[in-house]
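Contents: one structure, followed by commentary.
A single protein chain has been omitted; all remaining protein chains appear in their positions.
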Amino acid sequence: MTSAGYATVADLRVPGCREAAFVRSPASHADLRGVDTATARTMPGVDLVLTADDLTDVGDVPTMFGGDDPPPWRPLADDRVRHVGEPVALVVADDRYRAEDAVAAVRLDLAPRPGRPTTAAALAADEPLYDGHRDVTLEKEFGPRVAASTWARAHAVVEADLREQLLAPTSLEARAILVEPGDGGALTVRCSHQYPHGLRAGIAGAFGLAEEAVRVVVPDAGGAFGSKSPTYPEYLAVVAAARRLGAPVRWVEDRTESLQAASRGRGQDQHVRIAADAAGRILAIDLTVDADVGAHPLGAALPGQTGLAASGAYDVAEVHARVRSVLTTTAPTYAYRGAGRPEAAYAVERAVDLLAAELGTDPVDLRRRNLVRSFPHDTPTGRRYDSGDYDATLDRALELLEPQRWRDEQRRRRADPHARPLGIGVACYVERSGGEPGILEEYGAVRACPDGTFEARVGTSSTGQSHARVFGDVVARRLGVDAARVRVVEADTAEVPEGHGSFASRSAQMGGAALHEAAGGLVDRARAAGVAVDALGASGPVEVEHRFSSPPAFPYGTYAAVVEVDPELGAVTVLRLVAVDDYGTVLDPAVVHGQTLGSITQGLGQVLYEDVPLDADGAPLLDEGLLDYLIPTAAEIPPLRLAETAVPNPNNPLGVKGAGEAGCIGVPPAVVNAVVDALPDADPALLQMPLTPDTVWAALRAGRPGRRADRNGTTGGAA
Amino acid sequence: MKPPPFDWAAPTTVDEATALLARGDARVVAGGQSLLQDLRWRRVSPALLVDLAGIGELAGIGEPAGVDVAPHDGGTVRIGARVRHRDVERPRSAVPGPLGALLAETAGWIAHPPVRARGTVVGSLAQAHPAAEWCALAAGLDGRVELASTTGRREERVADLLLGPGRTSCAPTELITALLLPRLPEGTRTAVVESRRTHASYAHVAVTAARTPDGDLRLGLAGAGPTGRRAHAAEAAFAATGDPDAAGDAAAADDADPRGHPHATPDYTRHVVGVLVRRALAAVTDGREESAA
Partner (left out) sequence: MTPPRTTPSRSRIGELTLALRVNGTARTVTVEPRRVLADVLRDDLGLTGTRLGCEHGVCGSCTVLLDGEPVRSCLVLAVQVRDGDVRTVEGLDPQDPLLAAFETEHAYQCGFCTSGFLVLLRGALDEDPTVVDDADRLDALLASNLCRCTGYEGIRRAAVAAARQDAPDAYSAMPPSTQERNSSTCSDDQAP
C-alpha cells in the first residue's frame, strides 16, 4: 500500500488534465428557473461550464435497480431539483481551487416547493414528485398472505414498528472519475468503481457509443461498500465535458459532496408482525416495508431483498412481505453493505425477541425451536436455502458468549441499585450471496503464457477485498503451480471482455469459481496434450474461458452481544460481541477474517452511531461533516469473539459462499436486543437505531408501557 | 472543499499584526485547525490572513508583568496566543500545580494528537465553539483575555468575550494575545468530565471543575448553551447545601440553555449537564458535604 504502485484516481498524473467541480442544489425541492453562469465562465482558469441545456444530446442516467416506473433522470437537473446536492452545473478548470471559485460564482434561481423527506410525507403529498409518474415506484409482495385464521388461532401475536435509518456508506475515497477522450470518439474512463462493465454500458448507452469505444479501468479504489456500482449522473456530465474539451477531465468527489449528495443505504419504515403457538412454534411472519428511496429510483428494487429474506433463519409455514419503494426529496438510497438483508434480519430478529418476551420464554430457546434444519429449504417468499447447520453456529456462539455467567451477573446487578444494567442479545441471520438472476454468472479465463506463467482474467472488481491474492491462490492451487506465477487481471474492460463486478458478496463465489473452472480446463488441455501445465503455453499462449453460473448461496450465522448501559446518560457500552459465521468453505482465512471485522465495525456504526438526519424538507443535517456523521474509531471497537463453521456450498466447485456482509447484518439486532434486555423499564418501541444516548435516555424516561394492544409501537397480547 | 483566495502576511510583532488587522477584512490564523475548516467550507472568505507564527511574544506561557486579575491567591498564568493544546497537555508542562493538571486533562479531551499539535488554546476561545472545552475552562475559572489593536491593549473577562456560537466581543481589528488564568492553590482538586458519542466527535457536554482546599468551587460548562460558561447556579447551590444533587439540579435548571441537535434534544442536554455536574463534584469532593452556609 505504501509502495509506489498504489494509485487512486486522484493520484494519477495525466498531462493536461482538468479538474471538475459541481454546482449543486442547496434546496431539497424547488423549481429551477435559471442558472446564471456568466461570471463563472469568465473566471481565471475556467475551461468550461455545462448546464442541462448543454447536455440535451446525452441520454438519461440509467437506474441499476430502478423499479417499475422510473421517471427520466438527467445528468444535470433541468427544470426542477429534487434533493440537496443534486448536480445542476459542472465547472471545469485548470485546478480544483479555481473550479470551486467558479462554482461559488454560479447563481441559481430557485422557487422552493415543499419537501417530502419521509415515506409518510411522500405518500400524503398532493402531487407526484414527477409529473406523470407514480411516487410509489415499486410495490411488490412476497409469499402468500398470512391467513386470518392463523393470527386468530395463534397463542401469541406481537408486532412492532421499526426504523432502518439512512446511512452514508463513507468509503474513505469518495467517488472519483477521470475521462480521457481518444481518437475517433473513443474514451478511456478511470473510475473508482465496483462494476466496470456496467459503467461501460451506462456511458456507451447515454452517449450512443459502441461499448468497445469505451474502456473502463478501475485503479486502486479506496473502498466502496456497495455504493460504487451505478453510472452516476456526475459521471455522464464529466464524460460530456471531456468530449467537448477534447481533453482529460477528472472529478474527485469531496467529503461534503459525498455526505450531501452521494447515495445512501438502508432507509426503511418497517412493520413486522409475528405469531407463535403455545409450544413456541413460529406460525407466521408478516413484514411491510415502506422504503425511502430518495429523489431518483436508483435502488428502488433493492428493498425487495428485504421482502425475499423475511423468513430469517426459521422454518415458518406462512411468511408474507409487502414492499413499497417511495420517492422522497433527498439523495438516492442505494446499495450499502448488506443491501436489504440487514433490514430483514433486523425486523425478524427484533420480532423474535419481542415474541419470546410475550411467550415468557428464553429468546435463544425460541430461536432454536424454529431454526431451519433440512436442506435445501424453500421459504414461502421464494428463497431456496442451499445448505447449512444453523444450530451449529448457535451452539458455538453460546459457547463464546457464556450466557449463564452473564445472566448471573445481570441478576446481581438488578439487585444492586448502583450497578449499571446489563443485557444479553442474540440474533441469527441468513443472507444471500452471489446476486440475483441477471448477474448469477461470471466470466473467468486462465491463460498459459510461453514463459510458464499464467494470466487469470475475471470480471470482478476489487475495492479492497484482496482479489489478486485470493484469486491467484485459487488458480495456482487448481493448476498445481506456485501462486507467484499467476497474475490476476481484472477491472479493465480492455483486458476482460465481460463481467458483473463486485457486489452482492459475489466475487469469490462467482468469479473465484469461474477461475477455478477455467484453470481446470487448462489442466485438462495439458493432460490431453501430454505436457505439464506450465509447459502448455510454450509454443504460444493457450487460454481457457469459463462462464460460471449458479443459484445464489445463503451464508448464515449467529451473533450475540453483551451490553451495559449508563442509565443516567443513556450511553451503551458493548462488553462482548460474539460472531459465528458460516460462509461455506473459506479460501483465505485472513482475508475472510478481515471482511468479518470490517463488517462488524460497520454494524456497530449503524446500531450505535451512524445516521443521516434530515430537516423538514429532506436536507441532511451534517454541517460538520464527519464530526456529525460518526463512524467508529479504534476506540469504539468492543472485545470480540469470532468463530466460523464451514458447511460447503453444494452449488459451487470451491464450496464457497459470499463473505463480507455478515457483520453489518448480525450486529444491529444482537445489540438492540441486548439493550432492550438490559432495560426492562424502558419503552422498547423507542429503542430505535442508532441507539444514541439521547434515544436510550428517552426510552428509559418514557418507561415500559402497559401491555395494551392499542398502543403505538410494540404491542402484544395472548390470543 | 478548497479555500477561497486570500492574501497572507506574517508579522513579527503584535504591533505589525494589529496594523494589518486595522486594514479590515482580515482573519488571524494561529494553529488554523478550525479556521481551515471554515475556509474549506467557504463559511469565511477574508481578504487577508494574518499568521501569528512569527510573533515571538505570543509563544510562551508565563507570568504576566504586573497583572493580577483573579481573586485567587497566587497570581495569574498567561497563556500566549501561540500556545498549542499539546504544549499544555504534557504532564510536566510549563504550568505547574493544580492549574497545570487541569490544563493537561482538558487538553487531552480535545480532538486527537495531530490536531492538538497545531491548534491553540487562545484560538479555541476566538472560535467560540459552544462545545469547546477551553471555553468551559476559561469561563469557569473566570479567566480574562488580553486584546490588542492599533488603538491599544485591553483586557476582557472570558465571560464577556464569548457572545454566541462563533461570536466574540473581539473586534475584527483586534487580536487576542493571551489568556490569563488564575493559579490554583496547592491542594486544589480538579476534574474534567465529558460526554461524547465517539472519539471522533465534539463533546456533547463537558464540565471542568476546580475546588480549592478552602472550598472555593469553579465549574465550567461546554455544550450547555450557546457559549462556554461558568456554572454560577450550580456553584451557589453547592455552596448553600453541600449537596452534589442540588448542584446538578441547579445546573440543569439555571446554568444550561441548550440548543437542539439532531442527536440531543434540549431536554436531554439539560439532563446531561446535571448528571455531569454531579459527577464532576464527586471527583473534586468527598461526596455530600456540610453546607457552607
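Labels for the chains are A and B, by order of writing; each one numbers its residues from 1.
Operating definition for what follows: a contact is a pair of C-beta atoms (placed from the backbone, for glycine too) under 8 Å apart; a residue touches a chain by one contact, two chains touch by 3 or more.
Quick caveat, the model's predicted, so the values are computed rather than measured.
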| item | value |
| --- | --- |
| Absent-chain contact - pick from A:Gly223, A:Pro551 or A:Pro567 | A:Gly223 |
| Residue among A:Thr119, A:Thr137, A:Ser433 or A:Gln465 touching the omitted chain | A:Gln465 |
| Contact set of chain A toward the excluded chain (per top definition) | 1-2, 6-8, 10-11, 13, 95, 97, 170-173, 220-223, 225, 254-255, 402, 405-406, 408-409, 412, 463-466, 575-576, 590-591, 593-595, 597-598, 600-602, 624-627, 631, 633-643 |
| Residues from chain B at the interface with the omitted partner, ascending | 1-8, 10, 12, 29, 32-33, 36-37, 39-41, 49, 51, 53-56, 59-60, 82-84, 86-87, 111-115, 117-118, 199-200 |
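The rule is short, and it goes like this: only the chains that are shown with their structure count from here on.
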| item | value |
| --- | --- |
| Whole-Å gap between the CA centroids of chain A and chain B | 42 |
| In the complex, chain B residues that touch chain A | 1-5, 41-42, 195, 197-202, 204, 262-265, 268, 271-272, 275 |
| Chain B contact footprint on chain A (complex, rising order) | 96-97, 100-101, 104, 254-256, 568-571, 609, 611, 613, 621, 624, 626-628, 630-636, 692-694, 697-698 |
